[in-house]
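One chain of protein is taken out of this complex; the other chains stay put.
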Amino acid sequence: MKLPPFEYAAPATLKEAVALLASHGGEAKPLAGGQSLMPMMAFRIAQPSLLVDLRKLPDLKSIAIDKDGVRLGAMVRWRDIQDDKRLAQAHPLLQAAIAHVAHYQIRNRGTVGGSVCHADPAAEMPGIALTCDAEMTVMGKGGQRVIKAADFFLGALTTALQPDEILIEVKLPAWPAGRRFGFQEFARRRGDFAMAGIAVFYDPDAGGTASNAHVGVIGVGEKQRRLGKAEAAINGSTLDEAAIAKASAAASAEVEPQDDIHASAAYRRALTGTLLERALKSAAG
Amino acid sequence: MTTKFEVNGKQVEVDVEPRLTLADCLRQNLRLTGTHIGCEHGVCGACTVLVNGDAVRSCLMLAVQADGAKVVTVEGLSNDADLTPLQKSFRKHHALQCGFCTPGFITTAHALLTEEPDCDADRVREVLSGNICRCTGYISIVEAVLDARSAYKKDGAR
Partner (left out) sequence: MKNTFIGAPMERREDLRFLRGKGTYVDDLAPEGLLYAVILRSSVAHGRIRSIDASAALKIEGVHSVITARDMPDGPPIIPMRLQPLPEFKPFEQPVIAHDKVRYVGEPLAVVLASSVAIGEDTLEHIAVEIDDLPAFSEWQVAAQNKSLLFEQAGTNRSLTFYSRKGDADAAFAKAPYARKEKLNTGRHYGLTMEPRGVMAEWDAGKGRLTISGAAKVPFFNRRILAKQIGLPESAIEMIENDVGGGYGARGEFYPEDFLIPFAARHVNRPVKWIEDRRENLMAMNHARETEAHIEIACERDGTIIGLRGDVHTDMGAYMRTNGAVGARNVVQFMGGPYRVPHVKLDSHLWMSNKTPVGTYRGPGRFESSFYIERLLDMVAGDLGIDRIEMRRRNLVTAAEQPYPIASVQPTDAHDQYDSGEYSEAMNRALKEFNWAEKSKFAGKLIDGKYHGLGIACFVEGGAAGPKESARLEVNGDGTITVFMGSSAVGQGVETVFAQIAADALEIPMDRIRHVYHGSTTTVSDGYGAYHSRSIVMGGSALLDATEKFQAAIREAGAKKLGCRPDEVKIGEDTVSGGGKSFPLAELAGLTAEGAFLNKKHTYSYGTHIAHVTVDAKLGQVQILDYVVVQDVGRAINPLTLRGQIIGSLVQGLGGAMLEHLQYDEQGQFLTGSLADYLLPTATDFPNLRCFVTDDYPSPINPLGAKGAGEGGIVAAGGVMANAVANALSSFGAQPRRLPLSPSYIWELVQAGSRQAAE
């Protein structure tokens, strides 16, 4: 399972990187942590003609936190997120989700940008980006543009990124102090891709009535997605037993799972509801 | 492409195809065959080495990406005179049988204990879940790593 042949460059500037990508007519790929791309190349599912290694690019490795939210450089690694004590306040949902990503060694190299651009339907980071209305800043030949998460993820392993564009930053909107959240996923083994995962948050008012509910699901169906009907069931409720049951039933009804080698569609449908129920209970608790 | 990096404290320079993984480079070009290849798709952990102190899967990294880095393999965590405390603990607890996955467990456990000498059994299991052993059933490996913690607590030395 040796890698197919390719050219390799590790440019020092974004501009060079973009130019290199453009020069290979869609056959070049950026290389971030390589923890998804390298296995695909080992199986020869991906055979890029050029890898543009982003490791030397400046300014992609920082986590910036201010009143507008959390800005994750594309080369921020999973362990950087786990180790950043500020995030416990600034974005606890992100940390809760990233705790489920892969294994120790992978977390030392796997990156936010790599995961978002790989867009695996079962991966945590794309799910969080979508659930949290993240904005992706990308750089192409024509300069920078910002793509909303809702427009970014197009399907399994498919994004709105152009072949000559590089994701440079993922911005998660600010996390208000009173926000409630939950993250639940279930995988066959620790670190495996989720059979289903749920990220949820909402903003309760003084009386505990929820608004601004966001529910995202991963690992079920063709892509990570928001569950609008479940969100509607949460908004305006006080998250009592009945409301939680209603929301999780809505979530189960809303997903479009398929049978695969790990689980039946019916199981994944039920699991989605169970995980939302548990996520909401942990959010309320 | 020419790439230069440090392996087990020694500067090396190799001329490699870009597609050569760090694992293959270590084994073939540098003849450091203690790093084993068990899956080549980033699941089994047998190829774990330390790059700038971090445990990484060397099958998911290109040799050319190691340019300028400090790489440590199982050979670099060993000496001929005596087993290290971590190795002694593995031996005492019979934390290896066929030995194929062992270098990956040694490098991973070393990285963990260096950073977190106070880790508990759950943390050890969580970290080691990225390495597959088919012989031992893991019980003895977890015992060995826990038992080796004391050696990492003072002045960070092995």
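By written order: A and B. Residues from 1 in each chain.
Quick note on the criterion: contacts are C-beta pairs under 8 Å (C-beta built on N, C-alpha and C of every residue); 3 or more make two chains touch, one makes a residue touch a chain.
As the structure is a computational prediction, the values presented were derived from the model and not from experiment.
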Option touching the unshown chain, where B:V7, B:C133 or B:L146 are the choices: B:C133
Absent chain, residues of subunit A that touch it: 1-5, 39, 43-44, 186, 188-193, 195, 261-264, 266-267, 270-271, 274
Missing-partner contacts on subunit B, residue numbers: 17, 19-20, 27-28, 32-41, 43-44, 46, 73-75, 78, 80, 83, 87, 90-92, 94, 96-103, 106, 121, 124-126, 128-142
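Here, only the chains that are shown with their structure count from here on.
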Intercentroid distance (Cα basis), subunit B paired with subunit A, Å: 29
Subunit B residues touching subunit A - in the complex, by the definition given at the top: 1, 17-19, 21, 24, 40-42, 45, 48, 54-57, 59-62, 64-65, 67, 108, 111-112, 126-130
List of subunit A residues in touch with subunit B within their complex: 1-8, 10, 31, 34-35, 38-39, 42-43, 51, 53, 55, 79, 102-106, 108-109, 189-191
